[in-house]
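Left out: one protein chain. Kept in place: all the others.
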Amino acid sequence: MAAIAVFLISEAIPALRANQANFFTELTWNPNSEKSFGIAALAFGTVLSSALALLIATPIAVGVALFISHYAPRRLAAPLGYLVDLLAAVPSVVYGLWGVTFLVPLLRTPSQWLNETFGWFPLFGGEGIIGGKTMIAGAVVLAIMILPIIAAIAREVFLQAPRMNEEAALALGATRWEMIRMAVLPFGRPGIVSAAMLGLGRAMGETIAVALIFPATFDITIQILTPHANSIAANIANGFGEANDIGRGALIASGLVLFVITLLVNMAARMVINRRKEHARAGA
Amino acid sequence: MTTIQHISTSRRIKDRVVQGLVYLAFLLAVVPLVSVLWLVISNGLGRFDLEFLTHSMNGIGARDAGGGAYHAIIGTLEQVLLAGVISVPIGLLTAIYLVEYGNKGRLSRAISFFVDVMTGIPSVVAGLFVFAFWILFLGLDFSGWAGALALSILMMPTVVRSAEEMLRLVPNDLREASYALGVAKWRTIVKVVLPTAFTGIITGVMLAVARVAGETAPLLMTVFFTNSINTDPFSGPQMGLPLFVFDQAARPNDTAVDRAWTGALTLILIVMLLNLVARLIARWRSPARGR
């Protein structure tokens, strides 16, 4: 881990020295010709796309986890769970391909409708071209990709909810949903939080799928229905082939930023999980 | 005589609505899977022919039809194999340390924590690291070996975790029986513990391999691109199947996109095959687990 940081830093320094602009506030990325680049737009895109993906994926993943742990017929639960796990086995480049050829055209009409109807709402606003290779298309693909991880962890946590508390709730005359709200969800809440954070880390680092979908623009906008989107990881994948020495150093510097962000997110998530584990052990 | 009252309608409706939402969530999760698989199969079958599997892209122009992914398939298999050769021994030794020697001490807890955190390293960062270290710092060439290094960084935590889990499943009685016979600890591990956990570990390794076989980003900056066959992973740029898909998909013409779909189909077949084999091994000789 330390080695990763050390080598990334040492190879990033020359490029950062040569940088004419402020690395943290500059929007554009022209390290090859103008020796001027900044992480601001890319970091913004990374955070926005991941946050959107998380917003979409978490409720569905919790639903999927509940379905498998408490709703599906017992005999079907395991194979259906395996089906969801299969979502994780599809390589990300395939999701990218699917996103570009299938999802992007599919989202065009609803995007235009949202823009016309709720255009006053900043997220759905924007003039000119609506739909296409948008932030929302990338976020949906990211959501699909992180859904299995969140669902798998949430499922484990829900299955660990103490049987005797579930029975206590049922014996009080609770319906299935009331039982879940009384005995399962409160118990699983920290688990869901950390699962979502792991998903967030995964979404931020996801590269190829969004590299194929995002149109590689360098601006900051929250109009997620317009074709303006990019992320650190996508920029590395798209820019690497044509980069010269300074360009590669600049990409390495951006990779370092990504590394630090995901590291923090993951460490926080793991700490929540570990604390819970010890808690459970002490309680047993 | 209606002493048993019915529950209120609002409670019943709420229960039903939630049930509906939960079922809907599951459907929403499965729809993309079906859609992805359907598109990959229907679009990929068109070019899934002998030429695709046995020819490279050497001398095939951007607009030409034909060509294949032979070079990429060879590359992927070699890179993944090498990644396994690197990460399995290290991962296994780490797992053995954690289970057999660690005793929940400070060091083992730190290792365990970092293994967990390593799972979250973005694959593109792993690629950049190998690029920075291997190619920029050591001044070596792009090669399949460099790609394998990057993949092994991604494989390692999965191998450690699954091996650790399997080793913990080995009953302590077995170890104690061996100690009671006066067998040294390392011999107990080699002769008793590892064979017992063997199939489980193989399963874990296969799943880890399946996971990295689909990785594209780290290859991009370590093996680079090539259109010709390079069977030597230690010298010169190679190709990888995911990279092939990415490369072809980014091109504007239909023949290239067709090749991308077929590449995706081949890739999914390889990954699913590995997954299937892993699950079969797990079922075939799993230690009795009450699942």
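Per-chain numbering from 1; labels A and B assigned in written order.
Just so we're on the same page, a contact is a pair of C-beta atoms (placed from the backbone, for glycine too) under 8 Å apart; a residue touches a chain by one contact, two chains touch by 3 or more.
In the analysis below, contacts and distances are computed from a predicted model.
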item: Name per UniProt, for the chain absent here [options: "Nitrate reductase", "Peptidoglycan-associated lipoprotein", "Phosphate transport system ATP-binding protein" or "Na+/H+ antiporter subunit D"]; value: "Phosphate transport system ATP-binding protein"
item: Residue of A:A168, A:V193 or A:I222 touching the missing chain in the full complex; value: A:A168
item: Residue among A:V6, A:L159, A:M182 or A:I220 touching the omitted chain; value: A:M182
item: Chain not shown, touching residues in chain B; value: 1, 3-8, 11
item: For chain A, residues in touch with the removed chain; value: 74, 162, 164-165, 167-175, 178, 182-183, 186-187, 283
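Methods note: only the chains that are shown with their structure count from here on.
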item: Complex contacts: residues of chain B adjacent to chain A; value: 7, 11-12, 14-15, 18-19, 21-26, 28-30, 32-33, 35-37, 39-40, 43, 113-114, 116-126, 128-129, 131-133, 136-137, 210-211, 213-217, 220-221, 225, 242, 245-246, 249-250, 257, 260-261, 264, 267-268, 271-272, 275
item: Chain B contact footprint on chain A (complex, rising order); value: 1, 3-4, 7-8, 10-11, 59-64, 66-68, 71-72, 80, 83-84, 86-87, 89-98, 100-102, 144, 147-148, 151, 173, 175-178, 180, 198, 201-202, 204-208, 211-212, 233, 236-237, 240-241, 248, 251-252, 255, 258-259, 262-263, 265-267, 269-270, 273-274
